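Dumping the structure here so I can ask a few things about it.
The complex appears here minus one protein chain, its other protein chains still in place.
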Amino acid sequence: MIRARTFTDARQQSHSNAELNWWIFMRISGLILVFLVLGHIYMTFIQVSESDATYTAVVAKLQNPAWKFYDWTILALTMLHGVNGARYSIEDYVRSRPNRAWVKTIFYTVCAVIFTLGTVGLFSI
Amino acid sequence: MAEQHIPLDTHTTPPMRVNVKILRFNPETDKKPHWETYPVEAQASDRVLDVLNYVKWYVEPTLTFRRSCGHGICGSDAMMIAGRNRLACKVLLRDVVKDGGTLTVEPIRGLKVEKDLLVDMDPFFDSYRAIMPYFINESPPPAGERLQSPELAERMAHSSNCILCACCTTSCPIFWVNGAYLGPAAIVQAHRFIFDSRDEATHQRLNIMNQNTGVWRCRTAYNCTEACPRDIPITTIIEEVKRAVMYQQA
Amino acid sequence: MHHRFDVLVVGAGGAGLMAALYAAKGGASVACITKLYPTRSHTGAAQGGIGAALGNVQEDHWEWHMFDTIKGGDYLTDQDAAEVFAKDIIDAVYELEHMGLPFSRTPEGKIAQRKFGGHTRDFGKAAVERSCYAQDRTGHMILQTLYQQNVKEGTNFYNEFHVTDLIIEEGRCRGLVAHHYATGEIHTFHAKAVVLAAGGYGRIFKITSNALTLTGDLMSIYYRKGLPLEDMEFYQFHPTGLAKLGILVTEGIRGEGGILRNADGERFMERYAPTIKDLAPRDIVSRSIITEIREGRGVGADKDAVHIDLTHLPREVIEGKLAEITDLARTYLGQDPVKDLVAIQPTAHYAMGGIPTDINGLCLTDGAGGSVEGLYAAGEQACVSLHGANRLGTNSLGDLIVFGRRAGTAAAQYARQVEYADMPADPERESVATLEALRSASGKENAAVIRRELQESMMNNVGIFRNGPDMARQVEIIRDLQDRYRHVSVSDPSRRYNSELIEAMELGFMLDCAEAMTASALNRTESRGAHDREDYHERDDANWLKHTMAYKNLNKPGDVLIGYKDVALRGYTHAFEPKARVY
Partner (left out) sequence: MYRGREGQWAWLLHRLSGLAILAYFLLHVVSISLIMFGEEAYMTVHHWYDLWPFRVGLILVTAGVVYHAFNGLRIMVMDFTGRGVAYQRQMWYGVMVLTLLATAYTAWVNIPRIVGGY
């Protein structure tokens, strides 16, 4: 339980800066993602039609290591930003500790698998 | 027996007719809360508390709610009036309902309803106690006062204004779903000491604010600031505490 | 349920919290019993400040403060109490500052001070800056600070417990009985010493600045035991309550330069108190306002109010130093003090009288020095008598701090010296009987209706101006209401949070307070301080320089026995001869 009822509880729970660091991370990553993601959407969806993102076009684009890096940065930052954002929601809405534990476990696992899939996919070309 | 209908206040304009719709709950007989409506005749300048008292005194004596000072200083009568948290004694009828209209009154959210509009305040005060809500300065005091410039005194002018009515904490969407969050009121109280130039426990309080149940749970929904009957800029205060934690750890 | 503590404090306002704090510091195990939550007490409504001769702004001396207090009290003030008070309060204010109270500050960083009614320099020469303030929410800050300190000390709080009975046997207080609002259960508290600090009873009046919960519970419980209430006829009407509502408008508003004006726009206080004008003591200002209204110079729809004018003050002063009251006027009257005149009228405010105590808060049983061992009282509940016939503004907060502290210290000291005295076999018997009688009453009377009739009749007959025939009629009215009270029905059968039962019980307490007040007022055939009789217009030192002690006649319901107690006309080092009271 994360509930602090007395100062002693509070002190015991306040040994780490994890929440502060995540809070700062959300802002920094958010700021970077604003440019990366809006750029990505513009280039792949607005400037050209989504249907132009054919296999050939995607493979051709990803031959360039710069795009590879660009996309992987989006992948990694969005993953962390999104998963942490979802963690906030889970911690807000899932109140019982056991439920929270397994919801988080399943969610983190799924995300880790997808992240691996994406990374491998990106670099396998 | 006195007359059945006693207008609250008969001295100025003609009264207005209002349906007061109250979410009622009696733990000894009810399984769930239910709405009851009481037609009332009152002045536009009457307080919502006057209307509730009228219903209690002359219509439905079992109606239960807390109240004391009647002018917004004790913080007893926080409730959800017309969909927003307010003090019943600090809202005039004319500001929340039109003649012939319906006024809804519900208990504040996120705390267990004990009876009608009365909730269990203990979790709220527990959060308050968790932030070490007392002045700490162990160095021997001078013979006179500890000096403090008017500018430094001004820094706590807002946060020391809190009356612990719980309007803010129980308007917070995070607190509704998870009572583990200390809540705006406790953070405002912490701010009052963190920004007191005479206090020596700033570091400890910032540590409490830095935990999972502290300031980082604030998602800046501003309901607290809108709800505060003392016009404390609560979100500003919470943001100040967030920055103070950040600079301390930096 | 049974509890045991060295010291019990009833009430969690300024006096109660101060007493609890000092009892705890004195090494006692302490419980504080309050019918509200601690920060809900009405101390929080005090706005203006706390008077102490710190001399931060202007030269000041405690002797001047002592003199002002005595003169303000129309020489009925016990001068030993006034001397102790004027000296102690200086130290007590510094102590509050050391507890973290966020006072407003002077440019040098000292506690800021401002003028207040009746506080003068050099024994009445001119107004002096003596009121130490925290904006205009000094009481709020005191209440919060003291509660915080109690949290730090680990005081046990019993919130929402209504005391129903004191256990006094063989001249010693052994504890008390209380009704737990949340469960409806009766709890007994066994103690070595008890401090009563449950506040006043302003709710017996229709227009009052007092909270709905100020119903004189503990005064009445004391009085029902055949023990006396002192100086009940002296009840202060604060000159400036918001029109119709009675909500307090601080005297600080005049301290900062606010001016009272009648319908003609005239600064009428120049006629009543030529020297200090609007800063005259409260009784004088209240009577002046009512006189203006009676002579047809009132304002408002019913011409029953006057104006307070702040429009000549800078906006920063109004919204800064007087933020609280600016907010109240805007909220309730839709009047903005920055540009509008605000309508005010006198409002029932403060009981000078109460449970008689000695200088350490020990409760007295008669005018001859008898006392109840182990029972103390402080604050508005008590009558030391510091305020005499009229309290000066700011002296209520001072009273809480100084005498709350003395009572707490004395209680802890007493508790260290003695063992627990036995509780009687069934201490809760009378409380249970009283509550059950209310629950099962078969009558048709509505407590709210009786209460309203009491409030209206008290306002009309025992208000600011009094006379024999009206008060004699009021005695009859109260008897009649007491008869009807026996037939009050409580329709809510529930145990938990039965607020209807509580309100009915409180009405019984209010009727007792009204009874003692009316009898005392009718008996005193002179005008002194807040007690102003149209049929005895002069102060009469030859016959009436004495305190009234009102006893309930236990053999004859509705009857009050009157005794007296001497006024201490000398302090320890100073004495002030009674003189005519002009300002």
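When the chains are written out, they are named A, B and C in that same order, and each has its own residue count from 1.
The definition used in the following text is that a residue touches a chain if its C-beta (ideal position, glycine included) is under 8 Å from a C-beta of that chain, and two chains touch if they have at least 3 such contacts.
Please read these numbers as outputs of a predicted model, since none were measured by experiment.
Counting contacts over the entire complex, the absent chain touches A, B. When the missing chain is restored to the complex, the residue among A:Ser16, A:Asn64 or A:Ser89 that touches it is A:Ser89.
Annotation: of B:Lys21, B:Arg84, B:Arg129 or B:Arg146, B:Arg84 touches the absent chain (contact as defined above).
As for the chain not pictured, it touches subunit A at residues 27, 30-31, 33-34, 37-38, 41, 45-46, 49-51, 53-56, 58-59, 75, 78-79, 82-83, 85-86, 89, 110-111, 114-115, 117-118, 120-122, 124-125.
One chain of the complex is left out; on subunit B, the residues touching it are 80, 82-84, 109, 171, 173, 219-223, 225-226, 233, 235-236, 239-240, 242-243.
The rule is short, and it goes like this: only the chains that are shown with their structure count from here on.
If each chain is reduced to the centroid of its CA atoms, subunit B and subunit C end up 26 Å from each other.
Here the CA centre of subunit A is 62 Å from the CA centre of subunit C.
Within subunit A, contacts with two or more other chains are made by no residue at all.
In subunit B, the positions touching at least two other chains are 129. Residues 36-37, 39-42, 44-45, 54, 94, 97-100, 102-112, 134-135, 137, 140-141, 144-145, 148-149, 151-152, 182, 211-213, 244-245, 247-248, 301-302, 327-328, 331-332, 444-446, 448-449, 452-453, 490-492, 494-500 of subunit C are the ones touching subunit B in the complex. Against subunit A, the residues of subunit B that register as touching in their complex are 126, 129-132, 174, 177-180, 182, 204, 207-208, 210-214, 216-217, 219, 242, 245-246, 249. Contact residues on subunit A toward subunit B in their complex (touch as defined above): 1-7, 9-11, 13-14, 17-20, 22-24, 88, 91-93, 95.
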